[in-house]
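Starting off with a structure, shown below.
A protein chain is absent from this complex, but the other protein chains hold their places.
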Amino acid sequence: MKTITVRYFAIFRENAGVGEETLETDAATAADVFAATRDRHGSSEPLGHCKVAINDEMADWDSSINDGDVVLLFPPVAGG
Amino acid sequence: MKTITVRYFAIFRENAGVGEETLETDAATAADVFAATRDRHGSSEPLGHCKVAINDEMADWDSSINDGDVVLLFPPVAGG
Amino acid sequence: MFAMTGQTIDVDALRTQMQDPGAGGFCVFEGWVRNENEGHTVARLEYEAYEPLAVTEGDKVIAEAQQKFPHLKACCVHRTGLLEIGDCAVWVGVAAAHRDEAFLACRYIIDEIKIRLPIWKKEHYVSGDSGWVNCERCAS
Partner (left out) sequence: MFAMTGQTIDVDALRTQMQDPGAGGFCVFEGWVRNENEGHTVARLEYEAYEPLAVTEGDKVIAEAQQKFPHLKACCVHRTGLLEIGDCAVWVGVAAAHRDEAFLACRYIIDEIKIRLPIWKKEHYVSGDSGWVNCERCAS
């Protein structure tokens, strides 16, 4: 098991009711983290509409997750 | 014969040395006026690069010329 | 240069910064808060951003534009916080030798900014409801 920090933004943060939480997880990839926290962030969006960053770098959903990582889950963006 | 006023602009005016002159002409079309005054406006530009207006309306080179017309000869434009 | 700000965007100051004796064309795009979206009457907007990554990614977008169209000055500033109707939410300016690059680079920057940066927009409607706006690419 790894200990990671997950941060939620915008509608994910509102759905989760918290901006950040610490998880014990056996998630291998960022996609696994997204799936494991689906009840928390409440997203029905396809993964391809969302984005993920790990330790302040944009990442892919198949990026591997290591102990101590900070995983940022971004719902569909809408700048401009 | 008709009496018309011809006005020159930009390089045509500089070449002609006057901004405006009155001509007695048998020109049938605007293109005829351009050809008849070629020595004055000194243009080596193809007709298609220049423009003409008659009595303050943009016109075609085959527009007919009537007695009393004011013919404006425009060298290649370069706004902006 | 890309920046996020919680204050009114100072469009005059930005324009002045873009001036360059070698530039013949200057193209600006501003996104303004509209009073209507998809049939809802909008009262105000709220922008949330994850600023560290928005800035990194915004700078990357500008660098890409400068690589596609060399020798141009480009800048983008994006708002955060609460905005009222008519407020400027984003400003993109590009100064280039000729207008073609200025238009194309400006368009490239705003298009990428809208789909790549971690920025979210919540609309507050006159009805009292509110909602997070879906991304453009998701809608299409």
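As written, the chain order gives the labels A, B and C, with residue 1 at the start of each chain.
Throughout what follows, contacts are C-beta pairs under 8 Å (C-beta built on N, C-alpha and C of every residue); 3 or more make two chains touch, one makes a residue touch a chain.
Computed from a predicted structure; not experimentally measured.
J.: Specify the shown partners of the omitted chain in the complete complex.
T.: Among the chains that are shown, those touched by the missing chain are B, C.
J.: Sort through C:Gly39, C:Pro70 or C:Gly86 and give me the one touching the missing partner chain.
T.: Touches the omitted chain: C:Gly86.
J.: Need a quick check: the contact residues on chain B for the chain that isn't drawn.
T.: The missing chain touches chain B at positions 9-11, 45, 49, 51, 53, 56, 58, 72, 74-80.
J.: If you put the missing chain back, which residues of chain C would it touch?
T.: 11-12, 15, 19, 21-36, 85-86, 95, 97, 99, 102-103, 106-107, 110
Here is the rule we use: only the chains that are shown with their structure count from here on.
J.: Taking each chain's centre as the mean position of its Cα atoms, how many Å separate chain A from chain B?
T.: Distance between chain centres, rounded to whole Å: 72 Å.
J.: I'd like the Å distance between the centres of chain B and chain C, where a centre is the mean of that chain's Cα atoms.
T.: 48
J.: What is the distance in Å between the mean C-alpha positions of chain A and chain C?
T.: That gives a centre separation of 26 Å.
J.: Provide the list of chain A residues touching at least two other chains, using ranges where the numbers run on.
T.: Counting only residues that touch two or more other chains, chain A contributes none.
J.: Touching at least two other chains at once: which residues of chain C meet that condition?
T.: Residues: none.
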